[in-house]
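A single protein chain has been omitted from the complex, and every remaining protein chain is retained in its original position.
As written, the chain order gives the labels A and B, with residue 1 at the start of each chain.
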Amino acid sequence: MKNFLSRNRILTWITLVLFAGFLFYAQNHYNSYILRIMNLCAVYTIFAVTFNLIFGYTGQFSLGHAGFAAVGAYAAALLTMTAAQKEANFFLKPIIPLLANVEWHFLPSLLMAGLMAAVVALIVGGPALRLRGDYLAMATLGFGEIIRVVFVNLQTVTNGSLGLKGIPEFTNLYWSWGAALVTIFVLKRLVDSSYGRALRAVRDDEVAAEALGVRLFYHKMLSFVVSSFFVGVAGGLLSNLISTIDPKVFIFTLSYQIVGIAVMGGMGSMTGSTIAACLYTVFLEVLRPIESPFNIGSLQVPGIPGMRMVLFSALLLFVILFYQKGILGGREFSWDGLFAFGKKMMNRIQGRGTGGGEAVEEVEQ
Amino acid sequence: MTLSLFFQHLANGISLGSLYALIAIGYTMVYGILRLINFAHGDIVMLAAYIAFYGAGIFMLPWWISFPVAILLTALLGVLIERSAYRPLREVPRIQLFTSAVAVSFLLENLGIVVFGGRPKAFQRPAFMDVTIRIGGANVISYTFVIIGVSLILFAGLLYVVKYTKVGVAMRALSKDIETTGLMGVNTDRIISIAFAIGSGLAAVGGILQAIKFPQINPLMGVMPGLKAFIAAVLGGIGNITGAMIGGFLLGIAEILIVAFFPNLAGYRDAFSFSILILLLLFKPTGIMGEVEPEKV
Partner (left out) sequence: MRSKKFSLLISMLVLLSLLLGACAQATTPEEAAPGEPAEVAELDEIVIGVYEPMTGAQAAGGELTMQGVYLAYAQVPEVLGVPIRIVLVDNRSDKAESATAMTRLIEQEGAIAVIGSYGSSNSMAGGEVAERAGIPVMGCSPTNPLVTSDKDFYFRACFIDPFQGRVMAKYAIEDLGVERVAIIQDVAQDYAVGLAAFFQAAWIELTGSDEGIVAFTSYQTGDQDFTAQLAAAMAEDPDAIYAPGYFGDAALLARQARELGFEGYIMGGDAWEAPELIEIGGEAAEGLLFSTHYHPDAALSPASGEFVAAFEAEYGERPSAFAALGYDAYMLVIDAIERAGSFDPAAIRDAMAATEGYEAVTGNITMDENGDAVKDAVILTVEDGEFVYLTTVSP
């Protein structure tokens, strides 16, 4: 056993180092358009993975992600903007004195963003998590929208619909992917611990879990608040990436998109969520040309605006109906799995494992 | 506030409430039987309005043809959605069903944007619905009466169907216990389709009436009314048709009156409705007329 672990650990460390190297290379060589996409991938990864924690692992269908992202985004933005930028922005009604001269570094701002989102989650979760299933979904959707509407109307704190612009662009690949990796790491540890087993018990059968002594509310709150912390951080990363935010960015359709990504990746799979998030972001950009007029050879095809989202929602529906488990189902990526897969491939190529071997495999499924 | 102004608001609230009620009935019927919140319901409302619009605009049909056609087509569409997106998922955990509803809703909205274009279109009000009538100092447009009248007739008709016809009894039985009713020889699939058809048809009426009341249609016009209608259904007790009607009226009137008495809070209008929802879900999830459902273990 010990051997296995150290082999896996070494492999994981090697991959991380390689990845860090790739990030370093990318940050210095790719143009800002590609970098932007890569940063967005990281942000959506955090969104998807945290939703996975709440829904895939704890079985709570929360549609409030957009609201927490908004809290985190505004918190980080207000904390990182300079006093001069704030003054320029709040030209209609001045910002409240408490925030006027605050200017923090990025890391504490991100942490505060996450913290504020977590606090809001505590407040929202208190009432909302007492509900089940569809009711919980509607309540969290309602809370998300209430947060957004409040932000629209609090002119002196958030600048209302005018939004904030000139947010310093601190987000780079190290921050975004670093945060994503930390999120995945923390969540994975949570899921692999006894807490994780309790969460899955809550997901699979609440009544049985309660009968067995699992404190339902406590565990639901745990996953809700932990998720929201990271969603807040992701919101902060987002605002310092696109440097202009307003409440419309956090409308509930964002929550729909996150649900879509997580479902496509496979509920209960962090790997799946990560892959789906990256695919979603990349494909959305790659598909952009079909929305503007383009040429096939000498034929001019008029663009169809809005087509990208149609394709995404159609794909989502397709996955839900036919490929319910998503890309990875409930399975995670693991080195053991990879080696087993490799071995199986080798066997096939070498002609072994046919006949009797095959039969055994089928039965296993 | 003068009395006549109050009556104006009241009339407005009642007509808005009728719209919510019509849409809420569809939610509640589907929920009663399938325990599914049909997220796509609001978008059905939008589709009906557009079909009626194109019927009048492209095919030059007079309103008394294009409206019924729109209602029929929308009802069929509702059945189609049920068959393709919800029926295959009946044996699966409810949450998948819900996700499917979200996906359908998203798809319909985006399809609407692509097919109909993102620009709002003008809906033609039939002439007789555009007459201004003065009642006691308040201006009421004739469509208000049409909306209220049509809604009441439809409600009465629906209640009759649910109470006294075989189909209605079957629907009520299905909402009580879907498995047993199926075992009793009721064609579950057919009744569910009928329920969807009726629900969608009523939503279609709501959509057309909404387009008459607010003659500007756009692909996202069904989203907020859909959510508000859901709140109305919960308010009245989800699963209960009479409750949906009452909830719809109450919500419509409350929404109008709150903003009328506190115009400075007009920007928080949607937040009010959602707050009502959350308070309901917390303190009286069964709503006004709902029955507490024991949870099966």
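Simple rule for what comes next: a residue touches a chain if its C-beta (ideal position, glycine included) is under 8 Å from a C-beta of that chain, and two chains touch if they have at least 3 such contacts.
Note that the structure is a prediction, hence the values are computed from the model and not measured.
S.K.: For the chain left off this view, which of A:Ile54, A:Val124, A:Val249 or A:Ala262 is in contact with it?
M.R.: A:Val249
S.K.: Looking at the full complex, which residue from A:Leu23, A:Val152, A:Ala201 or A:Val263 touches the chain that isn't shown here?
M.R.: With A:Leu23, A:Val152, A:Ala201 or A:Val263 as choices, the missing chain is touched by A:Val152.
S.K.: Could you please point out the chain A residues that touch the chain left off the display?
M.R.: Given the touch definition above, chain A has residues 29-34, 36-38, 88-89, 91-92, 152-153, 160-163, 165-166, 169, 242-249, 271, 275, 278-279, 282, 285-286, 288, 291-293, 303, 305-306, 327-329, 331, 333, 337-338, 341, 344-345, 365 touching the missing chain.
S.K.: Over the whole complex, note the residues of chain B touching the chain we left out.
M.R.: For chain B, the residues touching the absent chain are 1, 5, 8-9, 12, 16, 113, 117-123, 125, 132, 139, 141, 213-216, 218, 220-221, 224, 256, 259-260, 263-264, 266-267, 269-270.
Everything below uses one rule, namely that only the chains that are shown with their structure count from here on.
S.K.: Can you check the complex and tell me which residues of chain A touch chain B?
M.R.: Of all residues in chain A, those touching chain B are 55, 59, 61, 127-128, 130-131, 133-135, 137-139, 141-143, 145-146, 149-150, 152-153, 207, 253, 256, 259-260, 263, 304-307, 309-310, 312-314, 316-317, 320-321, 324.
S.K.: Considering the complex alone, what residue numbers of chain B touch chain A?
M.R.: 35-37, 84-85, 88-89, 92, 94-96, 98-100, 102-107, 110-111, 113-114, 118, 227, 230, 234, 267-268, 270-271, 274-275, 277-278, 281-282, 285, 295, 297
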